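Missing here is one protein chain; the remaining ones are kept as they sit in the complex.
Entry: subunit A
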Amino acid sequence: MKPRFNIDIKAYDALLEGLNQQYFVEKRGDQSDFRLYFDDLWLADTAVIDDVHRSRGAWAVDLIFASIHNPLKFIRRHITLHSCPKRAAQQGEFMRRVAAKDQRGTLSVSIRSLQICKN
């Protein structure tokens, strides 16, 4: 007989407890939960930052859209993969210019906006 996966009995007990719990803790969602999908006006005032990094043996290009008013409000989107770092950087630059509201880069975020306390 092929070996079977057997969950530890204590872990299974905790799992059942969690299943029981969900009927008392979890609540139905409402329309406001979907605000993320239709409330996208803030994307008009975002700084677009291109990020090239290594991923799965290639160079990945990501674009980060960070609100200029509150940089902690941002989304990251994966754009493409390249085997050559220079081409990836070039692609990132092009995509950033296409996506940004102002190609000149007037919309930007500053580290000061994060209001980090150094104490």
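Keep this in mind: a residue touches a chain if its C-beta (ideal position, glycine included) is under 8 Å from a C-beta of that chain, and two chains touch if they have at least 3 such contacts; residues count from 1.
One rule holds in what follows: contacts and distances are computed from a predicted model.
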{"item": "Hidden subunit of the complex - UniProt protein name among \"Simple sugar transport system substrate-binding protein\", \"Indolepyruvate ferredoxin oxidoreductase subunit alpha\", \"Carbohydrate ABC transporter permease\" or \"TetR/AcrR family transcriptional regulator\"", "value": "\"TetR/AcrR family transcriptional regulator\""}
{"item": "Touching residue (missing chain; options A:Ile9, A:Ala44 or A:Ile116)", "value": "A:Ile9"}
{"item": "Absent-chain interface as seen on subunit A, which is shown", "value": "1-2, 4, 6, 9, 12-13, 16-17, 19-20, 23-24"}
